[in-house]
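Before any comments, here is the structure.
Heads up, one of the protein chains got dropped from this complex, but the rest are sitting where they should.
Moving on, here comes subunit A:
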Amino acid sequence: MSESPGATVTLPEAPTSDEPPKPLTAQRVVPLRRPGRWIATAVVLVLVAQFVHGLVTNPFYQWARWSYWFLRPTILDGLLITLEVTAFSAVLGLVGGIVLALARLSRSPVLRAVSWTYVWALRSIPLIVVLIFLYNFSALYKTLSLGIPFGPAFFTFDESKLATDMVVAVVGLSLNEAAYAAEVVRGGILSVDQGQHEAAAALGLPKGYQFRRIVFPQALRSIIPNYVNQLIGLIKGTSLVFYVSLLDLFGSAQTMGSTYPGDIVPLLLVVTVWYLILTSIVSVIQFYVERHYARGATRSLPSTPLQKLRTGLSDLRTRIRREAAV
């Protein structure tokens, strides 16, 4: 649209008052009122209040029994088992996942096929089946030997001594975890730009260095959120080790629950709160690890909660000061 010279644009007449109206440029824009949002907020707040009130006052939950159980040694022993099993399986699963992902991305068709088949099989079999199968493994293979394939053995282990409940649990969870981790790691490696591989190759960087220092650190940016997801699933998945007679957090609560049937609900709440604490810790660690690997990917790093709180407070202060001045 163009205006021909001399044409005048007519604005609606401002209401006449004694005071001359302020020029438009000097006026602050009045923010839009959003009544719908206020109503929705009020409704949600009422619902939340009702829920919390019910949680606190309903005698069904027996909070007194909850505090009795929360730090009992049996529960803490179970928690320790859960932590141990999670830690071992998370590390072994990730290492296995990296190996499987590299095999899947290799140029050897045999390695690719083996890796694919492993992932296919382990993702198809329910974890509980893997665990119970391993539990009965010592009945299938009495001894395990280390030696030349199809040839003489150098070391021979008595399976029943080797396969403690802990080992069965960790091996089972790691096997399962590795299959999922493999796909997470593979996705991360594929997400790294082809130009990065080329630049590393063009500079003549040794193959191992290319992976460890150039490709993998960049892949971690997309691996971390997915793997933490996986890890949280694993923390909860460890509750299945109860079925191979390992008394983890859930297992201890379950056993106590059958001894004291009246305390089942508070015991389940104890377990719930502990799992909440564990996943919260993992989420906090995730934030800082992600922040670490975001270096260079974004122009400025995301602020930590403390930094956010600080800027939030100073914003609030300036706003209050401005409102007071008006």
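In the analysis below, a contact is a pair of C-beta atoms (placed from the backbone, for glycine too) under 8 Å apart; a residue touches a chain by one contact, two chains touch by 3 or more; residues count from 1.
Methods note: contacts and distances are computed from a predicted model.
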| item | value |
| --- | --- |
| UniProt protein name of the chain not shown, from "3-isopropylmalate dehydratase large subunit", "Daunorubicin/doxorubicin resistance ATP-binding protein DrrA", "Arginine N-succinyltransferase" or "ABC-type polar-amino-acid transporter" | "ABC-type polar-amino-acid transporter" |
| Omitted-chain contact residue, chosen from A:187, A:217 or A:233 | A:217 |
| Residue among A:40, A:203 or A:284 that touches the chain left out of view | A:203 |
| Chain not shown, touching residues in subunit A | 193, 195-196, 198-207, 209, 213-214, 217-218, 293, 295-299 |
